[in-house]
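This is the structure I want to talk about, given as structure tokens.
The complex is shown incomplete by one protein chain, all other protein chains being positioned as in the whole.
So, chain A:
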Amino acid sequence: MITVKCFALVRELSQCASLTVPFEPGMTIASLQHQLAHRDANWQLALEGKVLSACNQTLVDSDCALCDGDEVAFFPPVTGG
């Protein structure tokens, strides 16, 4: 399984803070994002525009390959400080 976490605007638009999806061989950040965006209009809206992604708490590019058990997060550009 892949654990997916959403933060800030992505969490609000998708109306989802956390969910799990089955792992599939060959899965990448981009393919997972594509799969989620096709769930419904909320997810589509949440994942369009500039969305950053992390795998196991490290920022990664969309071509990052996933492994079973990974924790993936989607969130907008950060605005701390």
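Please note the rule applied: a residue touches a chain if its C-beta (ideal position, glycine included) is under 8 Å from a C-beta of that chain, and two chains touch if they have at least 3 such contacts; residues count from 1.
The criterion applied here is as follows: contacts and distances are computed from a predicted model.
**Q** The hidden chain: which UniProt name fits, "Sulfonate transport system ATP-binding protein", "Methanethiol oxidase", "Ig-like SoxY domain-containing protein" or "Molybdopterin synthase catalytic subunit"?
**A** So the chain that does not appear here would be "Molybdopterin synthase catalytic subunit", according to UniProt.
**Q** In the full complex, which bits of chain A touch the chain not displayed? Write them out.
**A** 5, 7-9, 54, 57-59, 73, 75-81
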